[in-house]
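The other protein chains are all here in position, but one chain of the complex has been omitted.
Each chain carries a letter (A, B and C) given by its place in the written order, and its residues are counted from 1.
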């Protein structure tokens, strides 16, 4: 079974990377511009998982036999691969979750909730995905504390002055996205972390949209919590990561109760293991864990710098090309932008845009992108959104432009 | 891509079913007796998932383009397949979870916790897996209410008299396993449900060990909550099912907050969808869902009756064969038993048994099997456990016996 | 549906209705109003009903959404006007059923039949049924 990395992936052949994604072989005309929703999957990562399931499958931890041992080793090895991928030698900073949403909710419940007291506040921003907004909103409602929502300016950049004012000694957490999944805005997270840490406030970074092409290292960035999903980094659904800075590890309570996370159970009482193992209640998603670590290996093989460069080229090219269609309005013109562009076509609702472009084989999203507060602030009901990954090309953007022009002509 | 069900599976060829499991082709001498921990995976189910990931992958719900539409359809179709598999036409009784453990914890938190008041009690049994014990223990501690733990008799059967006495009008839930994962005891769940319902007490059935070979239908059994895992029914890790009777659906609160489960979000407030969609916070494990429904189809194709018969034959054969080795003690002799046998060898610790048998290619579990209260009641520190699935054979049991005899001889 | 079919359909039915929607205006005095909102995509309309006794006399609508939802609402207004509540509910139910199940009905208004055929226009059925479903829900919750 030599599925894995059959074709050599490296920094010189990012141009050929599309061949690693079988969907483009079976559907050569597919123009997939929805990678912000989920990435397509390379052969090697899917094979890493299915190889495990077909030939190496066993439950972990408590097995003495070879199959179970190897499975346990692969599982814990995956944890150290992810830790290294995030700039840490300590694999005990890394917990496996169901995805970004679950990871954020765990921080809300296992870390933040027990320490909230009246007079506290939580700082987040208006551009967050619902996953990084509703959990804080709900906590604030439950405890009657203040949710401080940093607005954006007319370009789609965070109002940093406001952010600075919002963070005070009663702030229990700053939760902010690295890249907006609707506008593509790249937020200055290093600055935000510095501002928050100056007031001794911990920071959660939602890296769902940046993990595959930005260097993210706890050593350099010094964030307190980092969250992201496998399926937005070429890996599988149903698995995500919560990385927790060493200084907070002791404060992380379990989420669920069950096997795997316990030390001792009597009829009267139970003692739990420490983070990250206290989050492994029940059989973990072992093949998902293997998949997400294979994804980290895949990304490192391609090189995040190359990926980012590729995405930036595509983004600026698309911004240029779309600007030449007068009936289009680009939504947001942030200082720095990567991989994601929202736009609207005059008189044509985003859903109609998506339906017509679909007939030309172009896959894009229309709607609110799980960012209703953002759209409300911008006075918009919906946008059409394109988003890129490593397999996209400039030719696809040309096809998009062609299709849009045709639609606009048809509509008028 | 005609991976799927390449070989025709039906009720007549249960004998040949082993050929559907590639691990036994690549390791022909593997005697896998740990299916209670996790099943091996047939080609068709792994292929159903990887085919989706490689050729049909897209995020669900909010996409207008074909790929996303088909993905959404497959996702919701999977829900109805599972509902039908569980005897319901109403797919809205079925929620996807991470597994059995997560499903039980959701019932504890989303259903039970908000209705607990002082003077209440929860009834469970001493033979539960930690997953169906600790969540109730924790709730009882938190609210100062009583956890009533039904003991077993010396055979390993539930003390039904005690169970009957424990359930009263202050009981908020009875949580019981269908089959003990340590003793193999089949509990009389129909009787238990009748007893509980006579006092209007809802019942949660942990079907982790029975789902693949027992007819379990909400129409006939009338349970209130049913939970099980994909990976113990030939499906993937990281996915499980929570089925909720229609009458409780309205009471199921969300667990996590995020995209997918919301109706409307403003800066001030959020409205949620109803169960089961209110549990889909964040991107669900789409390929896991496809995998678990493929597993249901696989099981139906084999026929649960055939599976059960096969398991019973193996179980009784093994009980016979092991009884002929005088140095062995079978742990538990319940009235009805299926698929699982615990035993101990005189003077040889279960771990040493497992290590030596491993050298003969026999994979079995040793330890406490996440049932510490049960082992404590039985005065045991650990057992060796064998468990069967559809791919096991009598020849394997003979090999097990041979290996055990050799070990016992070596040890003495 | 091919691209060609889609274009024909839009050209002949949807776009005209979308560009000149019937009774598309916000009115201030009405007998009752219904919100039709799809949180997944952001389409949001208000329907304003005027009635004499149990007879719907006028329906207006206003809001924001795609061409399909707007065209469908425009047809809804035209269709329900003059109907007793009972018939309006019946028609709305049938129309939603038609879009979401295998059942087929023959509607008097040809344009409704055209719309109903779009049940296989995947990913957009929600747009078409938006207003109709809101009407059903309203009457289920408030009238019965």
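The rule is simple: contacts are C-beta pairs under 8 Å (C-beta built on N, C-alpha and C of every residue); 3 or more make two chains touch, one makes a residue touch a chain.
Note that the coordinates shown come from a computational prediction; the quantities given were computed from them, not determined experimentally.
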Missing chain: touched chains present in the view: A, B
Residue in contact with the excluded chain [from B:63, B:259 or B:367]: B:367
Option from A:42, A:63, A:236 or A:350 whose C-beta touches the chain left out: A:63
Hidden-chain contact residue, picked from the options B:25, B:359 or B:394: B:359
Contacts of chain A with the absent chain, listed as residue ranges: 61-66, 68-70, 72-73, 262-264
Chain B residues touching the omitted chain (full complex): 348-352, 354-356, 359-360, 366-368, 372, 375, 381-382, 410-411
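The criterion applied here is as follows: only the chains that are shown with their structure count from here on.
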Distance from the mean Cα position of chain B to that of chain A, given in whole angstrom: 31
Inter-chain centre distance, chain A versus chain C - centres from mean C-alpha coordinates, in Å: 38
Chain B-chain C separation of Cα centroids, rounded to whole Å: 46
Shared-contact residues (touching 2 or more other chains) in chain B: 62-66, 68, 262, 264
For chain C, residues that touch 2 or more chains besides their own: 39-41, 123-124
